[in-house]
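Structure provided below as structure tokens; questions to follow.
Rest of the complex left out; these chains stay put.
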Amino acid sequence: MTIEFIAGPNVEGLAISEAVRAGDFVFLSGLAGFGPDGEIVSGGVAAETDRIMLEVKDILGRAGLRLSDIVKVNVHLRDANDADQFNAAYEKYFPEAKPARIAIVTELLNGGLIELEVVAYGAKSRGGEER
Amino acid sequence: MTIEFIAGPNVEGLAISEAVRAGDFVFLSGLAGFGPDGEIVSGGVAAETDRIMLEVKDILGRAGLRLSDIVKVNVHLRDANDADQFNAAYEKYFPEAKPARIAIVTELLNGGLIELEVVAYGAKSRGGEER
């Protein structure tokens, strides 16, 4: 019955948490493909997706979860033509545990081509070891 | 505390599940008005909505739930002018148990006029009988 706000360096000074745990659910804030230098990585939608998934894995790890605990992904693409390239990059991360998903095309608030929204599920006590 | 990935023929070969059960919640993937022939049904937004709701009922049934277990619906319309027609079609399915809802207008990744995103709630053991 507790809420845990998970903050990291990426959201310092902003009115958001990187993720919030509510019971056994973990809600991540929208993620764009920002590299360590604070710029969207180059290489197009596949490179941005890889960068985002790295970030997702890191945030989930801090919440005691892993990629296979993801239950829902909302995909926000800037350009419908990027859908196939996105899919090719995305499916590598979900060989078996395939989250429910919806993808729409919309304007985004940063310079990226894609933004992902992730919901995961799992008790904190399970630990974040690789699987 | 378990996650159950619900896959059907509609998502074969894709990196998504039709629905995912996480505890007592069931998250459905985005649904468009595809008919049995794999094409968006003709007849406009009302016909597509009816087709989607048929699909929703089927997927929920396989998750042991029914329409009255839906708690949240996100509506993605391609054209704001379709809102009234959509509403007329939609409200038939929720005479009493009315889900929380948000509707936005956005480009979609298929040829349809509408896509729905559904979250339902209920223990699997309750069974999927009609109500």
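Just a few scattered comments:
Chains: A and B, in written order; residue numbering restarts at 1 for each.
Here is the rule we go by: contacts are C-beta pairs under 8 Å (C-beta built on N, C-alpha and C of every residue); 3 or more make two chains touch, one makes a residue touch a chain.
These numbers come from a predicted model, not from an experiment.
The copy number for the entire complex in this file, given 2 shown chains of one sequence, is 3.
In this text, only the chains that are shown with their structure count from here on.
For this pair, chain A with chain B, the centres built from the Cα atoms lie 23 Å apart. Residues 24-25, 69, 71-72, 74, 77, 80, 83, 87, 90-91, 94, 97-106, 119, 121-123 of chain A are the ones touching chain B in the complex. In the complex of the two chains, the chain B residues touching chain A come out as 1, 3, 5, 7, 11, 14-20, 22-23, 25, 27-30, 74, 76, 106-109, 115, 117.
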